[in-house]
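One protein chain is absent from this view; the other protein chains keep their places.
Showing chain A:
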Amino acid sequence: MKKLSARRRHPLAAVVVLLLALAATGGLYAAFAPASKAQAEESAQSLAIEEGKKLYSVGCASCHGTGGQGTTDGPSLVGVGSAAVDFQVATGRMPAQQPGAQVPQKPVIYTQAQIDQLAAYVASLGPGPVTPTEKQYNPEGADIARGGDLWRTNCAQCHNFTGEGGALTKGKYAPSLENTTPKHIYEAMQTGPQNMPSFPDTTMPEKEKKDIIAYVKSVNGDQTPTPGGFALGGLGPVSEGLFGWIFGLGALVAVAIWVAAHTAKAKKS
């Protein structure tokens, strides 16, 4: 008490008291003010939409229209949902470089935060598939064998046995899934980008999507064992035949030439 009483006449004492009082009032207000959290989220959301709209008008509006209503160069984005935006932009497909049979994958030019803002804006145009959470697409613990069966029934006819991709008509193609993340595979199934049919939860529940992702990642991932040696692209008999001719028969013909060149004929001195 001695210390306190000694300093109460200090010239800055009034300022300290004032600061303490302000801090206490502000803290109490922060603690007890009603619905502060929801308001903050809402404002963050509207901020994201606001920012997304700016990004949209720079990168997307020329084809999809200023309000996402679509033009002759690009489809309407009303109701495609945030999942579609996340898939198209985060795999580098959008913004498209040029019209063509199919928009290819390119290096991604937006950060994930910007993509989320774009997605938020497009999602605000109309309800659609929502970007999945990790809990939805994480394939851990899913049934790989069941996924394989579903894969061969629904996916293999375009994407090949192990997701190496395949040709569609007139230059269109089903891409390889070798480097596609579980999240993007999930979103592709949800939204059906480009030539792909969509598999909404009503026809393919979340669990089955997980099984499929688990199968693809187990047969065509970084950790996939190849018990037979180099897989030659996993393309089947075409690459095997080419390899057999060029390296198999080619090597044997080379050996034959070598054997024939080392004949027992008397050497000329």
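Note that a residue touches a chain if its C-beta (ideal position, glycine included) is under 8 Å from a C-beta of that chain, and two chains touch if they have at least 3 such contacts; residues count from 1.
Criterion: contacts and distances are computed from a predicted model.
According to UniProt, the chain absent from the figure is "Cytochrome bc1 complex cytochrome b subunit", selected among "COG3014 family protein", "NAD(P)/FAD-dependent oxidoreductase", "Cytochrome bc1 complex cytochrome b subunit" or "Aliphatic amidase regulator". Listed residues A:Leu47, A:Ala113 or A:Leu249: the one in touch with the omitted chain is A:Leu249.
In the full complex, the hidden chain is touched by chain A at residues 101, 144-145, 148-149, 152-153, 156-162, 164-171, 173-174, 215, 218-219, 226-232, 234-245, 247-249, 251-253, 255-257, 259-261, 263-265.
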